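The structure appears right after this line, and notes come after that.
All protein chains but one are shown at their positions in the complex.
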Amino acid sequence: MVNVGILGATGMVGQRFIQLLENHPKFEIKALTASQRSAGKKYQDAVTWHLDTPIPESVEDIVVVDTDPGLVKDVEIVFSALPASNAAVVEPKFAEAGMKVASNASAMRMEPDVPLVIPEVNPEHLDLIEIQQKRRGWDGFIVTNPNCSTIALVLTLKPIYDQYDVNRVYVSTMQAVSGAGYNGVPSMAILDNMVPFIGEEEEKMEEETLYLLGDFDGETVEPASFGLSTSCHRVPVVDGHTEAVFMEMDEDFELEDIKKSMQEFQAIPQKLDLFSAPKNPIIVREEDNRPQPRMDRMREKGMAVTVGRLRQDASFPRSLKYVLLGHNTIRGAAGASILNAELIAEIM
Amino acid sequence: MVNVGILGATGMVGQRFIQLLENHPKFEIKALTASQRSAGKKYQDAVTWHLDTPIPESVEDIVVVDTDPGLVKDVEIVFSALPASNAAVVEPKFAEAGMKVASNASAMRMEPDVPLVIPEVNPEHLDLIEIQQKRRGWDGFIVTNPNCSTIALVLTLKPIYDQYDVNRVYVSTMQAVSGAGYNGVPSMAILDNMVPFIGEEEEKMEEETLYLLGDFDGETVEPASFGLSTSCHRVPVVDGHTEAVFMEMDEDFELEDIKKSMQEFQAIPQKLDLFSAPKNPIIVREEDNRPQPRMDRMREKGMAVTVGRLRQDASFPRSLKYVLLGHNTIRGAAGASILNAELIAEIM
Amino acid sequence: MVNVGILGATGMVGQRFIQLLENHPKFEIKALTASQRSAGKKYQDAVTWHLDTPIPESVEDIVVVDTDPGLVKDVEIVFSALPASNAAVVEPKFAEAGMKVASNASAMRMEPDVPLVIPEVNPEHLDLIEIQQKRRGWDGFIVTNPNCSTIALVLTLKPIYDQYDVNRVYVSTMQAVSGAGYNGVPSMAILDNMVPFIGEEEEKMEEETLYLLGDFDGETVEPASFGLSTSCHRVPVVDGHTEAVFMEMDEDFELEDIKKSMQEFQAIPQKLDLFSAPKNPIIVREEDNRPQPRMDRMREKGMAVTVGRLRQDASFPRSLKYVLLGHNTIRGAAGASILNAELIAEIM
Partner (left out) sequence: MVNVGILGATGMVGQRFIQLLENHPKFEIKALTASQRSAGKKYQDAVTWHLDTPIPESVEDIVVVDTDPGLVKDVEIVFSALPASNAAVVEPKFAEAGMKVASNASAMRMEPDVPLVIPEVNPEHLDLIEIQQKRRGWDGFIVTNPNCSTIALVLTLKPIYDQYDVNRVYVSTMQAVSGAGYNGVPSMAILDNMVPFIGEEEEKMEEETLYLLGDFDGETVEPASFGLSTSCHRVPVVDGHTEAVFMEMDEDFELEDIKKSMQEFQAIPQKLDLFSAPKNPIIVREEDNRPQPRMDRMREKGMAVTVGRLRQDASFPRSLKYVLLGHNTIRGAAGASILNAELIAEIM
């Protein structure tokens, strides 16, 4: 068993880390950190637990410590659910102290020597770790996963992008409130309502997507160059981000071939049979009215993305439209970091 | 005062007609029709009233009749809130009987001699009435308004399309449940959920939009020819359709000019100061997080469309993005038919 | 016109005060206060406006001042939407400075010389003002209205309590999220969920109700003595508190008599025809499935309480059950304070 810790363990994503790591076959939680206010308390007393399964007994009595590498002992991997501003300062300290940091925070994602990875999409970017350690003189390192909306999108783009010349992509999201954290969206803002804006979300989606699908020469990433434009919206859904995708290709294609590529898409996590890897990263549904958040978000324990409404426009002959759904705090956050760590534990 | 009737007066849109016509300065409700089950009852006994203002006293005791022109006496204009299949059969009978039919039903919209009109957008299409009457031998006629999602979209496209070469438009909608009628969307389908499909909605939006912005030579309409693709979704909102619009132009433009065109947009209904005409058909908001359905749907008594988040993509230099919101059962249905009738009453 | 000010003008209840006072025939807003962070800004820049009607033009440019009587000039009445802790300190200062304070805050409600008043229920308690002024040496005074849930309940109890010996009352509430302020209830707490607890709400309802229906000898209030027990719950509704009421009487009664008492209930505000007074404070509906928040909360501009499901239990012969609904931020907050001020302006 590998000893792991969770940085920022009391927030929404921190709770998901704990939930997903319960009964994990390789990772055992040994340390939990939070803000000073919580330090010194047992986890069950420090947290306001918001998930619909109980707090795992194995972590109830762990005493929460301040987010300081000197206080996190005998731990090989730390999962970071820290807020971005905090992560920028603290994650490097953990890497310097020799720990492997699998981070869900956005702070370090676009650093040129920090891998931004979806295991099914760009595992080769992990080669940046060696460069990172050399350049920064760290024994440990930082690996990041993308934003929740980006992950679900890129997983569905990958099998298409690998086989076709993509010209332009437009994406309109309908995102769940859990993405903003427990207190992020007041009920007054969202009951019988929706909000057509999520701070910095469009910028992250556009930059990260092209970066993840970019070319990597072993040292630097050259972002993909197709046009990409997003519009991000918050809707009254608890968990599960839905995205409407419009694409145009630079070549002819058959819709059935696209569908088959998605359904058959598998990559390293599936080949290595990693514990958190979905058997099929993309589930394609034929019904008109799917995917739906409440119905589909938990497929493959929340680690698969469900795609539906694959279709073409009569007026755009090389166009492709579909709707996708991914669980934003599992596949899009805690589960993403854990899958990164599982891949690293297996291949490094 | 002009005597008017409402066909299909007990449904959601029928109720909106009644609500909006209360205290109307020119139209006075004299007849209400519904299915045979309701015929013979007083309106207040026939209807299950679903609006948040009370049933107007003036219609409470009107005896509902079957939807048959022989039973609708001394009425000049009838507003049709009939279901499409029924409208196809019944509306022509009313026109034949000499009545002016202002219809919200989709049945006759694409008939080449039936005007499909938004008064601010294509009032000249009303010239088809003469052709319609001649060809069909009717004393009355049928005029239609577009689908709810189409109206809000086209109102915002009009000032842009008039001044710029539009290349392509992508639209992703987030539509309110009232659009499906009172029993249309079960709560089990939409609580903590959304549905990425609305039957025939995308087809209507795409066809009607190009038709409304088309060229009219006095006899036939040549649809506009830019690319248009839509994806329609239902979200847990009572009233108010939100649409995320992505455009590409064939020429350079300044964002401020577009904004100004929208803000200053006015047309015949404003010039004639029609009772139901909004002072400004398009309200542009500067805040990041607007428009929002619960906040903005009732602006200008539900007859204005609110636009926000006007912006361009760095990666698409001639691109334009914005979010719009329109009240689907007022501007997008009953109010649309009434404004059509007001224009006709004024100019014919 | 009487010049008025609003203390705590940027919060939810503060905004309702502004909305309700637009076009008021007797009160004209001359001053707005808020926390230091907002002081010095124009109201439209200081507020994040959350209501579905626009900010009234008449207040847009009023410069917000700190909540200090020295900064509120030429104002006769101030409406207080301050948080309780703040109100306890600040309201007395305004009264001392000679202003009439009509407060929605809970801080001073149970002070023995401060009237806690619903104009239809216990206007005679206003006689405490003289005692208050004498005892405290103030030129001004403080008058309070009850908690939102209390007001709706007591309005319906009043005509019953006046005519029958009430033995015990049980009340279970289903309260709207707006009652907790804009940021009070996170969406994560209430989507597909409800919360069976509202801090201090049950205590307030029980104490205030008995006090409002108590005997007043001109100097002190002797609370009513029937048994009263409440259970308070938060549900996913924007505005409008619903309450299920179970009563037992100490004497026989006819259900029809109770209904008639409610329907015919009128009091001083109706007799004086006060501007904000509902024509009928209680609206009784016969339908099985009413009252409903979205349908009924705005009756009589949000100032009436709607009652439905009046019925008796077979197994409790002297029992009475009904469901009531009141708008929590209008009749239950800002509108309550304004009605108090209208009564005072008329009779004092």
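Think of it as A, B and C in the order they're written, each chain with its own count starting at 1.
One rule holds in what follows: contacts are C-beta pairs under 8 Å (C-beta built on N, C-alpha and C of every residue); 3 or more make two chains touch, one makes a residue touch a chain.
In this text the structure is predicted, and so the values were computed from the model without any measurement.
Contact with the chain not shown here comes from a single listed residue; of B:38, B:67, B:150 or B:178, that residue is B:178. Within the whole complex, the absent chain has one touching residue among C:238, C:284 or C:330, and that is C:238. One of B:119, B:236 or B:269 touches the chain omitted from the figure, and that residue is B:236.
Within the full complex, the residue among C:213, C:249, C:323 or C:341 touching the omitted chain is C:323.
One chain of the complex is left out; on subunit B, the residues touching it are 12, 50, 177-178, 182-192, 236-238. In the full complex, subunit A contacts the hidden chain through residues 50, 52-54, 191-192, 238, 294-299.
Where subunit C meets the chain that is not shown, the touching residues are 168, 170, 172, 174, 191-197, 199, 206, 227-229, 231, 233, 235-238, 242, 244, 246, 288-295, 308-309, 313, 315-316, 319, 321, 323.
Everything below uses one rule, namely that only the chains that are shown with their structure count from here on.
Taken over every residue number at the interface, the positions common to subunit B and subunit C amount to over half, indicating a same-residue contact. Rounded to whole angstrom, the centroid-to-centroid distance between subunit A and subunit C, based on C-alpha atoms, equals 47 Å.
With touch defined as above, residues shared between interfaces to two or more other chains in subunit C number as follows: 50, 191-192, 238.
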